[in-house]
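Of the protein chains in this complex, all but one are displayed in their positions.
For clarity, chains are labelled A and B in written order, and residue numbers in each chain start from 1.
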Amino acid sequence: MYMLRTDNITMKFGGLVAVSNLNLEIKQNEIVGLIGPNGAGKTTAFNMITSQYTPTEGSIFFNNEDITSYKPYEITKLGIARTFQNIKLFKEMTVLENVLVGNHLRVRSPLILSVLRSPMYLREEKHMVEKSMNLLRDLNLDDVVNEKAYSLPYGKQRRLEIARALATDPKLLLLDEPAAGMNPQESIELMNFIHEIREKFDLTIFLIEHTMQVVMGVCERIYVLDYGVTIAEGNPSDIQNNPKVIEAYLGVN
Amino acid sequence: MTFEIFLQHLSNAVSLGSLYALIAIGYTMVYGILRLINFAHGDIFMLGGYFAFYALTTFLMPWWVGFIVAIGLTALLGMSIEKVAYRPLRDSPKVSVLISAIGVSFLIESLGVVIFGGIQKAFPIPDLFGKVMMIGNIYIVSVNFFIPVIAFIFLVGLMYLINKTKTGMAMRALSRDHETARLMGIDVDKVIAYTFGLGSLLAAVGGIMWGMKYPQLYPLMGVMPGLKCFIAAVVGGIGNITGAVLGGLIIGILEIMTVAFLPDLTGYRDAFAFILLIIILLVKPTGLMGENLAEKV
Partner (left out) sequence: MEREKKIRVVLTVTAAAVAVGLLVLFNLILDSYMMRIVNLCGIYITLALSLNLIYGFTGMFSLGHAGFMAVGAYTTALLTMSPAQKEMNFFLEPIVPWLANVEWSFLPALLMGGVVAAVAGFIIGAPALKLKDDYLAIATLGFAEIIRIFFTNMQSITNGPLGLKGLPPYTNVWWTWGIAFASILFMVFLFKGSYGRAFKAIREDEVAAEAMGINLFRHKMLSFTIGSFMAGVGGGLLGNLMGTIDPLMFRFLLAFNILLIVVLGGMGSITGTVISGIVITVLMEYLRFLDGPMDFYLFSTDGIPGLRMVIFSIMLMVVILFFQKGIMGNREFSWDFLFRPGRFKKNSVEGE
């Protein structure tokens, strides 16, 4: 029984095959990594799972439900949230507002009740604010709740993106290069943090990462892509000793 | 309807379509390079007509001299507009530049009212273009014959410029990627200025011939043709010059022929292009000859 399963998904852009026949199988509560050289198709794979792209071929299953043709927002509602490689925060909105937006998908009051500030809506709003404040506290962002998102330092922006994703109550969290731009010390903190949020929010985590220290330190299983093709799969030590992986990263003499 | 009348309508349709094509090229070239709808393009077209009018009436130039002067002035003006109103916003959101273009458009129109006056002016048609010719059994005003011919000549010239010259190559490079073009040593500002000059030049040619075809000028005359020609560029596939020509011809012919065959719809004449636009945007937003570009996330 897999939480996320992809069945031979392929993505073509014109003549270019960005990802071909990718088969992922991710179990509940696993932390799985997706690595590969630049341009290997990692982010494309993420975009297919969250339906920013519809695969040219193949199907994607989430808890046995075929989600291939779902819209991105429907996928988020089912419980898959993501962050972006090039941080995509709501820049002109405050930190708290960013996280509150992540709660919007669970709002049940219609628009008119929100404008009229009906008791039903106010209850929802109160709950949202409390939940978001807790999240921001958990992620050590409670000192900047009223700052605009663009004014945060880079590391906090990355954390805010994760907080915003967690606000949607995901079961599966996709992190696209969470350690990008971090120094070794910050990377270690990130690894601990990833473990923490898995326990705390009962998450399954699938991440793309270039920093080998993070990938090897945090992932229980790893998929390796090269030119869109899966060249290896296994636990960190297998991957480190796999000749194909070494070749893909270092090139052939 | 007899065959002769049909041919008469057709000649009218083709000449209108060719005019639309000339104007549409300006939209498509600018969009191809800057991703900007040059909202003021229709007004530049209007200015071309007025410049020629004053050259011929106030300055009493021989018609061909007057036309060349008017075309040159319009091209220079187009380049200046780019420099003043668009260049400072090159790194701003797309919509900001569009708002600036809307500002330019209204500025030219209202300046037109102030300087040229709001009343229509009769365009002084040179004899060569005002003759009534008889080809077979159909009567054609010579300007309707010349318009497609002149449009074709300019089109061939443009194709040569774009495909065979260094400037043309630079334009094509820019339409792909500004940064790479800059790294290849292309003077981006200069090439963009040329593009505006060239587009405005074609608009001026269109404006002058429009003046001779419907022999009158007024400051708001560029609004409707401007919108329709942008639509022509979208229909043909924006960024694609052949597409713009095709789109221009389609809209011109559609407009004249619908009115000719279904006179009840005459009042809706200006709506055809917009309805066509909406159909195209829904069915094939890349236009008839456009390329598919996937959006990057």
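In this text, contacts are C-beta pairs under 8 Å (C-beta built on N, C-alpha and C of every residue); 3 or more make two chains touch, one makes a residue touch a chain.
On a predicted model such as this, the values are computed, not experimentally measured, just so you know.
Participant: According to the contact rule at the top, which chains on display are touched by the left-out chain?
Facilitator: Contacts of the omitted chain with visible chains: A, B.
Participant: Touching the left-out chain: which of B:Pro62, B:Gly118 or B:Gly157?
Facilitator: B:Gly118
Participant: In the complete assembly, which of A:Ile9, A:Ile60 or A:Leu89 touches the absent chain?
Facilitator: A:Leu89
Participant: So one chain is hidden, and I want to know which residue out of B:Met159, B:Leu227 or B:Ala260 touches that hidden chain in the complete assembly.
Facilitator: Checking each option in B:Met159, B:Leu227 or B:Ala260, the one touching the absent chain turns out to be B:Leu227.
Participant: Just the residue numbers, please: which parts of subunit B touch the chain that's not shown?
Facilitator: 35-37, 85, 88-89, 92, 94-96, 98-100, 102-104, 106-107, 109-114, 118, 219, 223, 227, 230-231, 234, 267-268, 270-271, 274-275, 277-278, 281-282, 285, 297
Participant: Identify the residues of subunit A touching the omitted chain, counting contacts across the whole complex.
Facilitator: The list for subunit A reads 50, 52, 71-73, 76-77, 81-82, 84, 88-94, 97, 100-105, 107, 111, 114-117, 121, 124-125, 128, 148, 164, 167-168.
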